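Removed: one protein chain of the complex. Kept in place: all other protein chains.
So, chain A:
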Amino acid sequence: MSEYILLLIGTVLVNNFVLVQFLGLCPFMGVSNKLETAIGMSAATTFVLTLSSVASYVVYTFLLLPLGLTYLKTISFILVIAFMVQFTEMMVRKTSPLLYRVLGIFLPLITTNCAVLGVALLNISRQNTLMESFLYGFGAAAGFSLVLILFAAMRERINLADVPKPFQGAAIGLISAGIMSLAFMGFSGLVAG
């Protein structure tokens, strides 16, 4: 049990996907201008990332490995992720139109989030089990959501500030993200590995 908790803390804080491993930076910079869109994006990403992490593990272990097709893992993971995203979109649309409206455009955008493919590939290289894959995917998504939501709230404030002209917009966003990444280095050593 405690190893699972450590794995979660490790993926959410110590090896945060955005601020420490620098994956998923495009949605991090792209949809962090408003808090509400950031929350929508976080919810959609958490759902898809957790599912696709488990699904890609299942495909790898029960399909690619027995057939000796492991060299196809990247392309099959992309397929799994695209399928997962499409499936989620259809499911959500039919079962909960309200949630569909909330998530809206963000669902298809997740296909291009490199953190999703990153988690699927890292699961294999870390030799995670099924349960660990689930927690690793969920932890990655929780860490992504945490920093995305915090960053969105901060950017709403920065957008009102009197930033010098050359630094407005993405430039000051990247500088603040750099300082946040610096702050996250404080977590190093909390969990080994």
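Descriptive notes on the structure:
The rule we apply is simple: contacts are C-beta pairs under 8 Å (C-beta built on N, C-alpha and C of every residue); 3 or more make two chains touch, one makes a residue touch a chain; residues count from 1.
FYI, contacts and distances are computed from a predicted model.
Hidden from the displayed complex is a chain whose UniProt protein name, among "Probable Ni/Fe-hydrogenase B-type cytochrome subunit", "Helix-turn-helix transcriptional regulator", "Ion-translocating oxidoreductase complex subunit D" or "Aspartyl/glutamyl-tRNA(Asn/Gln) amidotransferase subunit B", is "Ion-translocating oxidoreductase complex subunit D". When you scan A:L8, A:L121 or A:I158 for touch with the missing chain, the hit is A:I158. Although one chain is not shown, part of chain A still touches it, namely residues 35-36, 39-40, 98, 101-102, 149-151, 153-154, 156-158, 161-164, 167, 172, 175-176, 179-180, 182-190.
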